[in-house]
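Every protein chain of the complex appears in place save one, which is left out.
Up next, chain A:
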Amino acid sequence: MFKKEFTPGAKSKVKSSAQRAVRAKVLETYPLLEPHIDEILPKKEQLDLVKIPDRVSLYCNGTTPLFFQHMDDAILPHLKVVHKYPWAFTKVRVDRGAIRFVMSGATLMVPGLTSPGGRLAGDEGVEEEYGNAGKELEVGDVVVVNAEGKDSACLVGVLKMGSAEMREKKKGIAIENGHFAGDGLWKLDLS
């Protein structure tokens, strides 16, 4: 979604009612963020809304980007937030070969997750952080993508295919239009 670099649009204050709505939505999508929600989205502080090209709204606290939303789709965390609280998000892992494609903004394809080196929820013998408590991932779930051999996340996006389907078909698009490390949104300067 942010392959090109861009400059931020207008910055406007968010009404407290809207701020509460954003908070609620974030907690709904990411329940594990609850103990940290006050650090990320303090009640007392003014949340700002920055408009960016492509109908995307970015919520930020001062100069720190927090969450963004394309039109009325799911609300996604900025990767910097993901780096701070990695345990709060559902994770999958791609194998090493896919890393360079992810870092240049390509669509993430299923083989990146099903090949050896990739980790998907519900796999047998998978480590706890990718296990998602044994539950399968569904279409439309927001998922954070880590890379094999790396500590921090490289991509966050919405799943286009459920994990069961992925294991069955082993082909197709897994995540489209996500936010990856080094993209326009990552490089965005909000000062």
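The criterion applied here is as follows: a residue touches a chain if its C-beta (ideal position, glycine included) is under 8 Å from a C-beta of that chain, and two chains touch if they have at least 3 such contacts; residues count from 1.
Here is the rule we use: contacts and distances are computed from a predicted model.
J.: Looking only at the UniProt record of the hidden chain, which name from "GATOR2 complex protein WDR24", "Translation machinery-associated protein 22", "Coatomer subunit zeta" or "Dynein light chain roadblock" is the right one?
T.: "Translation machinery-associated protein 22"
J.: Check the options A:K13, A:R55 or A:K150 and report the residue that touches the missing chain.
T.: A:K150
J.: Please pick, from A:K15, A:K43, A:K171 or A:K187, the residue that touches the omitted chain in the full complex.
T.: Only one of A:K15, A:K43, A:K171 or A:K187 touches the chain omitted from view, namely A:K187.
J.: Of the residues A:M1, A:L41 or A:I99, which one touches the chain left out of the display?
T.: A:I99
J.: Which of A:R20, A:H36 or A:K51 sits in contact with the chain that's absent?
T.: Among A:R20, A:H36 or A:K51, only A:H36 touches the chain that is not shown.
J.: In the full complex, which bits of chain A touch the chain not displayed? Write them out.
T.: Here the touching residues of chain A are 31-32, 34-36, 39, 80, 83-88, 95-97, 99-100, 103-104, 117, 133, 147-152, 154, 181-182, 186-187.
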